[in-house]
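A single protein chain has been omitted; all remaining protein chains appear in their positions.
First chain written, first letter: the chains are A, B and C, and each begins at residue 1.
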């Protein structure tokens, strides 16, 4: 499964922020996006996940292959850990959630309501959601926010296992995940020259 | 040289700048002539007395209230299909004008209805439809104001305009069904012009022309304003970035 | 899709407010009206069908912003958009869940509240039938309104303004069925038109809602 991004330009709030971004992500590979705040990591990931149409450029191989995780985990406070996971699994047409619970050490919490979890526990649950989707490409936006060292290690193991099984991962993060095999792409050089979005060009 | 070239904002402003003074002049001539003619130099109707003079503002404003919405519908479709910004902005510019026309039609209708039917307001199908139309205008304008991103706002309001049009027609049907009403039939129809005599007909035509021209002039002016406002925002955003 | 429906229903039960809120509001409206217009039985029984319809409509309106706003805030909507469900299906399921949690209880509660308003005997069945046919349309139209305003902070009032004129045809035909039923007249024509509106919006409006939601998500 190859994800190919060609010459992508994205905008935020009517301003071009990144342009000319190209990369390939093969099965079994991890790619870490870096760059200062506001450089456009989130916007780029949203474009790749298909939530936002890119300004220019193409993303191929993403259709129905991506499991996306952003700042908010999409958890329902009034559902238990198991129920949250089962729901997302069945949305993606699957039913097995045990491996995800195990991988993120949620077994003791499985009957707790998601609303009563701590921030780090919620985050773990949100990341466990990725494993129940069965999707090969993980697109993760700051996956380690509010995770402690042990949980980061759990997460790194999960990613490694995913890569080992032929999946791939695209992550925007600041911290070192301890994934030695991950490539790093610094987005700073792709910062768009000051110009407005194509849509506004007509007015300039 | 196709018509779509006028969808370029700069071209639009340049062209309308040239045309606008003439449109305003014609508007003034038509409106003043029509209204003065209608107010001072037409006879009273044998049944309705001097209230017939209200027709010179009631009918044109009612026509424009509907036509303004139709124009917004066409402009919204053009925006959805061809994504010309001027089109979306013209729809936005037309909405308040249409709302004012609706208000005039409702107000003059009330003033006319009071002596004729003995009531300011009746839940008559036509009156009710115009009230609903007014609500649609309000909702449409409120949605434009509420959304910050210009293109998102244009997209959403266009869809609202399309859906709203369908429901406006449905409502018209529904209120007809619901109440047969007091309002007389259409005053203007092509096949039976004799139902209104020439004495009333000619000044009315001039007034309609005046209202149409006024609408065009206002929409041109307001669209120019919207284009400039958009350009200002685009320039400011670029400065902020640089 | 079934999972989404099951989840929404379970949330409505657990979080409360889902079933209860609309019903409570319906009850409040029908209880307040006699205080406003006076206790005369004949007057009340004449306006009862209309009051029940208006109460149901307002109760629907009140709960609309829960359809999508909660999922928008916690990010579920983003995740659902990347899931293998068509957006049209998502909005339809959301509307269905809203109908089950709000519309259906209103239909069932209407005869009980009809007693308070001394609803004429022949009207009971027609009030229930017209609400059963009409409330799905209210839910679907409401979902469209909720999708339009989902990205706007404090969009509740705006949504009411947008949805209100869209509700007019449904309200007119629905109340007409109930009124004619109460007076023992034939209800066939308005009932067919009401059913037409319901089927029409259920078939077509989800496409508009989905388009709007996609625009709002980007």
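In this section, a residue touches a chain if its C-beta (ideal position, glycine included) is under 8 Å from a C-beta of that chain, and two chains touch if they have at least 3 such contacts.
Please note the rule applied: contacts and distances are computed from a predicted model.
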Problem - Per UniProt, the name of the complex member that is left out, chosen from "Electron transfer flavoprotein subunit alpha", "Divalent metal cation transporter", "NADH-quinone oxidoreductase subunit K" or "Heme exporter protein D" - result: "Heme exporter protein D"
Practice task
Specify the shown partners of the omitted chain in the complete complex.
Solution key: B
Exercise for the section: Could you tell me which of B:97, B:132, B:153 or B:206 touches the chain that is not displayed? Expected result: B:97
Exercise for the section: Tell me where the left-out chain touches chain B, residue by residue. Expected result: 35, 39-40, 44, 49-51, 53-54, 57-58, 61, 96-97, 100, 103-104, 107-108, 111-112, 114-115, 214, 218, 221-222, 224-225, 228-229, 231-232, 235-236, 239
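Definition applied: only the chains that are shown with their structure count from here on.
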Practice task
Please indicate the chain closest to the centre of the assembly, with centres calculated from CA atoms only.
Solution key: C
Handout entry: Centroid comparison with chain C (C-alpha atoms), farthest chain
Key = A
Practice task
Provide the C-alpha centroid distance between chain A and chain C, rounded to the nearest whole angstrom.
Solution key: 37
Exercise for the section: With chain centres taken as the means of their Cα atoms, state the distance from chain A to chain B in Å. Expected result: 49
Problem - Numbers and ranges of chain A residues touching at least 2 other chains - result: none
Practice task
Please set out, as single numbers or ranges, the residues of chain C touching at least two other chains.
Solution key: 218
Fill in the blank from the handout: So, in the complex, the side of chain C touching chain B is made of residues 144, 148-149, 151-152, 155, 158, 161-162, 164-166, 168-169, 172-173, 176, 189-190, 193, 197, 205, 208, 211-212, 215-216, 218
Handout entry: Residues of chain B defined as touching chain C within the complex
Key = 132, 135-136, 138-139, 142-143, 146-147, 152, 155-156, 159-160, 162-164, 167-168, 170-171, 173-175, 177-178
Problem - Residues on chain A engaged by chain C in the complex (per definition of touch) - result: 46, 49-53, 64, 66-76, 78-79, 83, 86-88, 90-93, 129, 133
